[in-house]
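Selected chains only, in their assembly positions.
To keep things simple, chains are lettered A and B as they appear, and every chain counts its residues starting from 1.
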Amino acid sequence: MIIVIQCKDQVGLVAAISSVLAREGLNIVSLREHVDKTDNRFFMRVHVEQEAESDLLYKKLQEVLPPEAGISVNPLPEKKLVVMVTKEYHCLGDILIRNHFKTLGAAVQCVIGNHATLQNICQRFDIPFYEVPGEDDKTAFEGKIIDIVKKYNPDYIVLAKFMRILSPSFLTHFPGTIINIHHSFLPAFAGASPYKQAYERGVKMIGATAHFVTDQLDEGPIIAQQIIPVNHSHTAIDMMKAGKEIETAVLARALRLVFDDRVFVYKNKTVVFE
Amino acid sequence: MIIVIQCKDQVGLVAAISSVLAREGLNIVSLREHVDKTDNRFFMRVHVEQEAESDLLYKKLQEVLPPEAGISVNPLPEKKLVVMVTKEYHCLGDILIRNHFKTLGAAVQCVIGNHATLQNICQRFDIPFYEVPGEDDKTAFEGKIIDIVKKYNPDYIVLAKFMRILSPSFLTHFPGTIINIHHSFLPAFAGASPYKQAYERGVKMIGATAHFVTDQLDEGPIIAQQIIPVNHSHTAIDMMKAGKEIETAVLARALRLVFDDRVFVYKNKTVVFE
């Protein structure tokens, strides 16, 4: 059973929480606690050996914690996921394979694409695919997507190479649940054509960044980053190909961390208990 | 202030410990706890914001913990270190530079060499150097080293490319305090000439391993490991050169972890709270 707690820091929080667990006869197998001194914010993830009645434990923890505390007891073992894509297959393919073999840690409910390119691969895995062509009317475009997503009520939305920028208005419908894979080692090469930029600058490494989406383009809380070496023999195209490998890997890692309840978001940063 | 505790696991340990700290008004900035279920062993490292009277806190923690518990409150901010070498300079050089600029996290008391090769570099840093030539009589050889080490009463002994095997009898004088850097990614290529072995096998990566020394050659608890890529263009000599880089880096990292009280040893493994 996993318990995650986030609240304002104060002396005695660990004692209060762990005493509740001890009184319930629960043994703590693994505990990570971190206080962000800049923000005076407390983050904790506890893994206990036994199973307990979630609602009751939640209530007992609530009693000893500040009212604003975010508490999650025994988070759903399997999250629900909606994936949004454009034309590139690499991240979606990896997600579909893991989903099919039940090792993703979440269940893909449907895939939404602004092109039909990836419909066929979804069908092969019996995953519903919705084509929502990007139209001139962005409000209408996003409205259709919102309707589809709400039907599935997912815990998370993954932008697996979805190449359209979502409006702040869209984001307000799904606060804190949208994860994006950005094709560069942010904050380097934010915006479009990062591989072209990287090629022209002659960098020796390219990277990818998985982050939560906020209304600041490419500025949301970073979950995970990774890099791979490149050299003079890589054209911009070669860098893009190499980049796809690292995009796939870093998104898979970020999703694993999030689905395993290891990621806390506060302000524009994450606390990740790996 | 850092508090580290190791003991047999039981329900309520975190509550008991953190309650002691809370009663003293100490705020936990960072906490790592891990239970090894195979051995039913409890490991915890706590970083508290304030300073408290160490002896008193130690006593109060002792009261709530099993008698066999290993408790360390506010470990000495600077450990004392003896370094043992043969002829290779790379690890010693790195240690001497860090020691000189007070960023090693420990104070080098002296260097003992079975060759005079590295005497000069020690003198340049005003560090006492003892040459103890390896003789036919191993007991006499080790006896001389034991005498020197005991004079300095170090917290740790670092074998920074000391190329002689120490006898079990030597080790009993300094249990759990000797750290070695092994020139391979253990357990691959244990024993002598790992780079020659690696070259002949045509591996694509070579590594280095920092570990505590036990009477099983190259079999002690591993603290840290790292690797670097090699390829067909590397001769055995080139691999050895590349290996020196990684040996230096991995030993530096292992020492930082140990001196920062992040490493617990139990049986033949380590728990490392990075």
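Please note the rule applied: a contact is a pair of C-beta atoms (placed from the backbone, for glycine too) under 8 Å apart; a residue touches a chain by one contact, two chains touch by 3 or more.
Because the structure is predicted, anything quoted here is derived from the model rather than measured.
Trainee: Can you report how many copies the full complex contains, not just the 2 shown in place?
Mentor: Counting every copy in the complex, the total comes to 4.
The rule we apply is simple: only the chains that are shown with their structure count from here on.
Trainee: In whole angstrom, how far does the Cα centroid of chain A sit from the Cα centroid of chain B?
Mentor: 37
Trainee: Along chain B, where are the residues that touch chain A in the complex?
Mentor: That would be residues 9-16, 18-19, 21-22, 25-35, 37 of chain B.
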